[in-house]
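Complex shown without one protein chain; remaining protein chains in place.
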């Protein structure tokens, strides 16, 4: 499959236009924020966004043309790390003009950092079961409760908050979506340490945290619909963790600033490759340890490679189908389920290869503790971002069309059993 | 653990008594039915049964003493094959005196054969969802519907029938239990062929089959409680398939008649050892084919042996606990689930060992087709007698105490969704 | 590598699927599995002459249709779905080995008759040792005469022409291997139909008692290797189709079957089993299709990819077969329910050309691990 965008006339003219603009304006010694303000003004930073809001109304199909031209010159784009673009996409769709005017530009320039305040200790698989409450007091809401698994909450300026405003209607109908200012006394962010020793997430406690009524997104009681927009963009991988790292360390002030921004954003994710099982290391580890001569280990490695390669091909089949114009379906859940299986099998194989050394960690462990980090990180793969059980429900119901289970949580939320 | 019964004074006196009686009465050249009538009269055939009904009111703990004395002389006991003793136990508990007088003796003598008419095409896992109907017409009921998985229906004299008499109450309350005469026009028995080519079961079709009201067991609407008695005795292994085969072919008319009876009863079960996976054959097959030198196959064999031996030890632990006076719980479900896993793994191992020959069956197949029969019989293990899924529910709810699922079938049966 | 089929390939799939829906419904499968010949000659001729399936992937100058292994894979997926009873796999084996081993003219001559449906041919490779690699050949070719026995010969009972792998007396391994063509009714040949676990694919045992045969290759190892790779890809595609058909059947049943007042497919035990199965089936399809593409573009990794695909598809098909019976419950174990037909195909094809474990070891070996 070709990786290049169509070469129809409009593509050519767009390519010419962006190229000219970049040649006239791009300067690697510019200040990052200043450059991005230029992008926001010109619309070239988010060309598919509306002209009114820092975009150029280009069709999605032409976005790659613009990206290619940026890449050709090594020009830095708008800030995409963290959940900035999730916030932006949600506000674009559901926010008021005031929200857009106030928040979008500083998202693109990277001046503001955002976090997502959805998950709670009591609602993990069941996001709509949130019990953090927002109670109206005149021109503002007071927020009380607790969120969890919040990446980057410790340096976020704003949070996308899903809170309950009505307890007497079914659970999906009593939620409201807010933009919450993280810099206030009623917000207490505490790091959450995981079993592998990292603390990539936070718990966020609210004690009479204040949200002005104008920060309400969409309408009271409409929070679940808004949250779904955020989640859909998240599922599409718009969380800005891919494709941000440049191939080499280019010289120039703007690159330095970009590298710093990326480093901060990626810090919580540094163990994610280990969580996925590091299939890439398996063959070389087997050879280095001599375990490649053990027939039982060879079988397990072959099973792993079969799963991993087949999953990769399946993802490419899905992408190719999408490029042929078929809509993306819940195949993401298939990939997610596959990645759990792969991570688990990879951990098993790394254990077989390490043998006795699987007992060691840190500097004493194989590959300076990297192997141990795999062994104690893999369990997260089948939980984070929706458990395997939830993925199986999604696959069974939405792909295979199997009937849903009877629901026990359709009455007023007040009466729904919860922890 | 000792296999002998207690040697308290009552045991000694019982032992003396039965020994004297057997020495006076046992004759291997007697006619089978005549001898069993003698047993029924004396009460020695079913010593724990009530004195009034062919028994001697002995406590269960003393039954082994009597069995030992019978075994010592090689004396033949009452008829236990098929589901005779399930029928008897059910009638003893729930039947009227008239039922007992009419049916029990001919069960013990073996003159009557019985079958169990519970399962239906539409109610497999869900026995209480039976839709075979019995409608009262004066002094009799007319039965219409279909049963399935009925072993020995083609030569049964009577059937234990679970049929629906009330459609307007919840499903467990609308069932009634009957003794049905199988020799009538309204009963049509057809063999049911399985995927392995055997036809061990039958389908039974009822078209206005007649059951006189006096054949109703317990009360109208009380059928589920009666059926549970039958099922509990079945789960305890009272279906008379174990321990009936004598070690060698003893001479004497009565043994000949017994052998014939057993052969008829066991005919439908001849593929059951294959269904369980024939773990006993694995090591010798691996050696004979040379597959014992293949490390990957060795791993799979070792896994199989580990499962099979551990399951055996678990069963013995349960028996030992029972002998210490702890009641039998739902450990049977654990054993059943284990046997599914074992059978599946055994089939896998037999495939690896057979290699290309796993493609052959009948006379061309390995061990004259026995291996092929394993491969195409094993899938029944995880279904017959309650699917693995049902066993897991039982284990989770009754052993682990996990909460039940919400039920969708508690209203009037008429309104319950069904096929 | 292509990860999507072209519109032409999709049309080809539709055409094959329509044809098989008409000509190979389960009732017809049941009829033919009891038929000694094992196929319907009229349907086979139609497949060859109308759909051009006879030697689909063989180059035109060697008597074939000149399509690629990608199209062959599509055909096999559909045949697995429909459980076609026809001498298709045997024709692929025969035409592939002939096209690979013979000189162009001879290949064209032999292949074109098979492709036209005029002649049935079978490759006689495997022997009592049960090995599927060329090195397992023990039958001796000596002065143009064959002595030895073959077994598990697919459609060997019905073939008009036998292509026989043999070796020079005293040779071992991949040395000294030769291929011979002989009429199936030639003097000295004794054939017997074997009882197959999967009655939809007939197998024969064939004895050669000093049989005069024409040698078409005296260095047969490369052709046999390539043929077995293509055969593994074909069977992987077939098994992916088998797995998919079983999954669909299980899902359909789970939607309809009510127990405890609910469709059984609403219980997570069934629902999640189906979801896991879909994943495994999709992975197996991807592996099989990728291997087919690899054969099409002559990827040097074909041996590894063929083994990977064969192992993955065999495991997926067996799991699908087991789960499909389980989800059907008792009815799924009956003769009248169709599940066992696919189960037996899956079980038999699991070991055909080597067990999954054997192919996994081969994958590692080919990957130079």
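Going by the order they are written in, the chains are A, B and C; count residues from 1 in each one.
Going forward, a residue touches a chain if its C-beta (ideal position, glycine included) is under 8 Å from a C-beta of that chain, and two chains touch if they have at least 3 such contacts.
Computed from a predicted structure; not experimentally measured.
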Chains in view touching the one left out: A, B, C
Option from A:37, A:123, A:151 or A:341 whose C-beta touches the chain left out: A:123
Hidden partner chain, residues of chain C it touches: 267-269, 272
Missing-partner contacts on chain B, residue numbers: 1, 283, 286-287, 292, 295, 298-299, 301-303, 305-307, 309-311, 313-314, 316-317, 319-321, 323-324, 334, 337-338, 341, 389, 391-393, 395-397, 399-406
Touch residues of chain A, complete complex, unshown partner: 119, 121-126, 129, 148-149, 192-195, 197, 294, 296-297, 300, 344, 351-352, 354-365, 369, 372, 375-376, 379-380, 382-384, 387-389, 392, 405, 407-409, 416-419
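Simple rule for what comes next: only the chains that are shown with their structure count from here on.
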Where chain B and chain C are represented by their mean Cα positions, the distance between them in whole Å: 43
Chain centre separation in whole Å, for chain B relative to chain A (CA means): 57
Per-residue overlap in chain A, given as positions that touch at least 2 other chains: 295, 299, 406
Of all residues in chain C, the ones touching two or more other chains: 262-263, 267, 270, 357, 360-361
